[in-house]
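A single protein chain has been removed from this complex, and every other one stays in its place.
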Amino acid sequence: MSESQHYVLHVNGTLHEVGDAWIGESLLYVLRERLGLTGSKGACEQGECGSCSVLIDDELICSCLVLAASAIGQEVITIEGIAPVGSPTDVQQAFVDFGAVQCGFCTPGLIMAAHALLERTPEPTETEIREELSGNICRCTGYGRIIEAVQRVSVARAGRR
Amino acid sequence: MSTTTREGVVRGRLGDSPPRPDGVPKVQGSFAFSGDLSADGFLWGATLRSPHPYARIVRIDVTPAWRIDGVAAIVTAQDVPGKVTYGLISSDQPVFASDVVRYVGEPIAAVAADHPETCRRALDAIVVEYEVLVPLTDPERAIDGSHPLIHPAGNVIRHQRIITGDQSLVGDVVVEGTYVLGMQDQAFLGLEAALALPDPGGAGVELFVATQWLHEDRAQIAACLDLAPDKVRLTLGGVGGAFGAREDISLQVHTCLLALRTGRPVRLAYSREESFLGHVHRHPATIWMRHHATDEGVIQRIEARMVFDGGAYASTSSAVLINAVTHAQGPYKCVNATVDGYAVRTNNLPCGAMRGFGVVQACFAHEGQMDKLAAACGLDPVEIRMLNAMETGDALITGQVIENVAPVAECIRQTAALPLPDAPVGGRDGDPMHLPGGAGLTADVSHIRRGIGWGVSIKNLMYSEGFDDHSTARCRLADGVASLKFATSEVGQGFVVLAPQIARSVLGVDDVLLEPIDTTIGSAGSTSASRQTWMSGGAVDGACRLVRERLFEHVGAAHDIVPVRLAIDGRDVIDTMGSFRISVADASAGQVFEETFEHHHRPTEDLDENGQGNCHTAFVFVAHRAVVDVDPELGLVKVVQIATAQDVGVALNPLSIMGQIEGGIAQGLGLAVMEEIVLTDGLVRNASFTDYLLPTMLDMPTVVATMIEIPDPMAPLGAKGVGEPPCISSTPAIVAAIRDAIGRDLSRVPVRPADICLP
Partner (left out) sequence: MSVLVAATLNEALELLSAEPDSMVLAGGTDAMVEINMGHRRPARVVAVGRIPELRTWSYNAESATLRIGAGVTYGELELDPFLRWVPALSQAARTVGSPQIRNAATLGGNVATCSPAGDGLPVLAALEAIVHLVSLNGSRSIQFSDFMTGPKRTGLWPGELIEAVSLPVFSRWQGYAKVGVRNAMVISNAGACLAVDDVGGVRIALGSVGPTILRCPEAESFAESVVDHQRRSVRESDALEFGRMAASAARPIDDHRSTAAYRRHAIEVLARRLLRRAFPNV
């Protein structure tokens, strides 16, 4: 396509050159289709489901609502960037152990949101968990086990402090 | 190899809740969903859809699209090499519309190109000239024949009556009502997506796809492509939820066609808007019911008329209707019935399978009736339900005797025993999030009224009316490691964790490998109808037992013990009448035992013209109690708690069951208070997540649940399916609670704010 541009994105600590990309591509599209980082999921492309959540300069953001070419010079962290394959974080392990995963499509976005929540509020109340994760739609679990998983991590981390 | 400790008993057997094998990949984002798959040199596919609910296609001109750089293929109806229609029960749906479009979003053409944006531009460039026709959108006009036929197969998809017992009985107490349900969407998060890889020379095709039923897809695809079934090979792409919406095919034929046409891999994926248009939904329905009872509240007769809007194509409408009419009485004794049911064709979106499959609609009606009956007889909602609760040995209005465990009264009793919420309206910490309206700060505690409501349901398990929905599994044991092969779609429900649990329990092994889920083994049937624990669980159990017999024969021969004396104890084979003991690993060293088993349930039969016959396989039961807080003036609702006791047979994996209970309740809540595809004259008004609202974490209440474990002798593992019941009676329980809070009759779901607060 003619309207292409060349730019560099900083993702998971690595600089990625993006060449010949159509300039209307969202960050979600570029992550998935050009950088091979398919952990971020797209389910609505309008910020109404949270499946594509990433951290941009430490803020939890829907990557579908970021024009990729405008994210130059920013630090993007995706689900692939928070732990090496096979070495899940405490939040990831808790999701597995406490039944927070069913189909798993919303899961990467929820993991990103849960990490962001626990960074900011290490010991959230149940209501705080519900509000802070309310931008992440899950269609399988009814959320009960997800809340349980986040609470378990919070308690475990408090115990270590 | 697993690093599981070798001490003591095998971990992750039946009754445990071991971690899902796909859990870590899913939390790390490395699990490959069908939309994540790609192949070297692949092309993007996209679908052109009708903007009209009903129109004649005058002309299709694709030539302008060919002028766009990067377009590799454009296909329309004339490019379909085989059967030009498909369908699960009757083959009435065109692969591409060619002469008439019958619903908004009906596919007309598909393109393949180098980039999604190129595809969008190509679709924009295709010229379709329509002669717009007056759509049929009122189901009653399909029944009364006042609208011209919109399909050669007619405007009525199925009409079924149930006539039994005394047709003229009039009860001491008579209550009636008309209940309306809007169109619900399954709204799985993982959008429709597939990757097709053509064989050289177009001799066949390989398709990776998110589906509920690989073999049924294959049969339909092969027919449309005019290929032998074995030339179409399907592998399950990771499935991001299903809930019925992946039982019909959607993009499968289109993707394969584009791949065969271009000789290149093709990826096709739907947007959310397309997904709303491109799969079948829960039927909107209007149900009139009249209950006759004695003064004491004993149900004597039910009358019902049910109209299900099937939309433009048949899909599974006839089976959905059968479920509705045969469940009209609910989980209550009743011997006299007059039920009339229609599934009709309209120019609305096609409807078919969604979790609950016709019973959701029937239950909303019969539970509304039960509350009316209770009020008329001076009973409370629990008393009326206990009084009429069905038991094993009772007959349905179809004449079919319930042979399953039927703990209806126990479900109600145990639900009632669960604690009510301990926090007052508004909670203890003053956070506005506890009130209806939440952060919108619409209400103060003084504005809110609390209500409590009940819903109880019966649901059939497996397929009905003579369909043999069998399942196949293969087990292989070698050197102490079991591997399992089946075509059971894992859509999130967790069969991939259950199957190894079965193998560990039967064979005494720790390590169970799962082979790819594809069509290189026999069918597993569909992941629907709450059937895979029973059917594929039964198949895996059967295959493992056959392997165990082979193992015992081998050990018996080697150690001169009659095989029937052998048993599995922990990780060992033991002689139950002696002291001999050998580990399964040692006993199977250097050996390969492999067996395949097909599990069939007992046969069922068609209903006759009076709706009589043993049409169902088995039944499951559940009760729900909802507590809601309502702002009567603004019509806003906050569901505070759902309590439930569910008949599960045996809890093979309690954590998975809890996930099904909570997840199903969330969908029931959605239907009760927010989820509806809004159609006006056949046009869809809200095909997006901005306007089709799903429950968020702030909408979903705490669930308190009890599992009633009474092993069902008819079930292969004693366990009943658990997926559908949670979403069936949770909806009427919530609506009953709203009625209780505001003292107003509500007969439509979703309940809209105006239904609560405006005249």
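The chains carry the letters A and B, assigned in the order they are written, with residues numbered from 1 in each.
Here is the rule we use: a contact is a pair of C-beta atoms (placed from the backbone, for glycine too) under 8 Å apart; a residue touches a chain by one contact, two chains touch by 3 or more.
No experiment lies behind these values; they were computed from the predicted model shown.
For the options B:I89, B:I143, B:V650 or B:L698, the residue in contact with the chain missing from this view is B:L698.
In the complete complex, the residue from B:H215, B:H447 or B:H601 that touches the missing chain is B:H447.
In the full complex, chain B contacts the hidden chain through residues 117, 120, 271, 273, 433, 436-444, 447, 633-636, 638, 673-674, 678, 680, 685-686, 690-691, 693, 695-699, 752-754, 757-758.
Mapped onto chain A, the footprint of the missing chain covers residues 3, 5, 7, 22-24, 26, 45-48, 50, 53, 59-62, 64-67, 69-70, 72-74, 113, 131-136.
Going forward, only the chains that are shown with their structure count from here on.
By the touch criterion stated above, chain B contacts chain A in their complex at residues 17, 19-20, 22-33, 35-36, 38, 69-70, 115-118, 186-191, 238-243, 271-272, 427, 429, 431, 433-434, 439, 491-494, 655-656, 658-659, 661-667, 688-690, 694, 696-698, 700, 702-703. For chain A in complex with chain B, the residues that touch the partner chain are 1, 22, 24, 29, 32-33, 37-46, 48-49, 51, 78-80, 83, 85-86, 88, 92-93, 95-99, 101-108, 111, 125, 127, 129-131, 133-147.
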